[in-house]
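A single protein chain has been removed from this complex, and every other one stays in its place.
Up next is chain A:
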Amino acid sequence: MPASRLLPTPFHGSEEAFHMIAQGAEGVVYRTNFLSSNSSTSPSNDISGNAALKIRYPKPWRHPILDRRLTRQRILAEARVLVKLSRELRAPGDGISGAVPNVLGMSSEEGWLATEWIEGATVKAGIRGWEERQRVLREKAQRGDDVASEAQLEVLRALLRRIGAVVGRLHVCGIVHGDLTTSNMMVRACKPSPMGKAEAVASTSDDDKLEGEIVLLDFGLAQQSIADEDRAVDLYVLERAFGSTHPKVMEGRYSGQSAGAMFDEVLQAYAVATGKAGKITLRKLEDVRMRGRKKSMLG
């Protein structure tokens, strides 16, 4: 990282540890402690902390006035969407469990946004782990094909249905994500027990790793929109990303089904979660797919 990048106030000179998690085109994500008594001042190599801190560093190639304006707008937009969703996404009673990280703090002037740290693995890692387990099982059984057992398939299908339901709920809230991929979704490692107390599930089997609450991340490209076109494009982006990240699942190699049959689990659960409006969106998705790309031909 260039030396010009100093942490913004109030993190600059802080004694907390900042562990870089990801560096994208938009900004850099660190894990750290934010307004927490469990300070990590003791020298330790453990990556810990209660917060994910996303910093949008100034882009030196952009005019400074323009750069400040854009950083400000984007941090504000992302924070607003997250706050709106953490209120509305988890509706009571219908059994759809999904969430976004809570916003802990932000500064649109300094260009940072701190959100709750989500324990767990990304959906991408979860599905890759599932695929790896199928490979091991297959080798044990000395089978040649990829077809997984019905019980194993049900674990994966249940995950896909929960993804569809959460995306549906997101759209019902009037938000489109703009960048739905399996790396922008987490399966939370702890799930609240009926008593409301968090209980660790690390001790139980690997399949449980696919069973936590789905948490959506990275709303940097999110928009407030209820247009069918935007919703359909959101689903199309997910479908394309899913196909390029998990091609064997997409091609139906584990279930012996036709290509796309597994992803239909996502779409069916989406339809259930969205009702009438969802049916229109799914019809629109057909159009978007037929275009061969995600936008209409305008000249």
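Basically, a residue touches a chain if its C-beta (ideal position, glycine included) is under 8 Å from a C-beta of that chain, and two chains touch if they have at least 3 such contacts; residues count from 1.
Just so it is clear, contacts and distances are computed from a predicted model.
J.: Among "Elongation factor 1 alpha-like protein", "N(6)-L-threonylcarbamoyladenine synthase", "D-2-hydroxyglutarate dehydrogenase, mitochondrial" or "GINS complex Psf3 component", find the name that the UniProt record gives to the complex chain excluded from display.
T.: Result for the unshown chain: "N(6)-L-threonylcarbamoyladenine synthase".
J.: So which of A:I65, A:V136, A:A151 or A:M290 would be touching the chain we can't see?
T.: A:I65
J.: List the residues of chain A that touch the chain left out of this view.
T.: 2, 24-26, 59-63, 65-66, 69-70, 178-179, 221, 293, 295, 297-299
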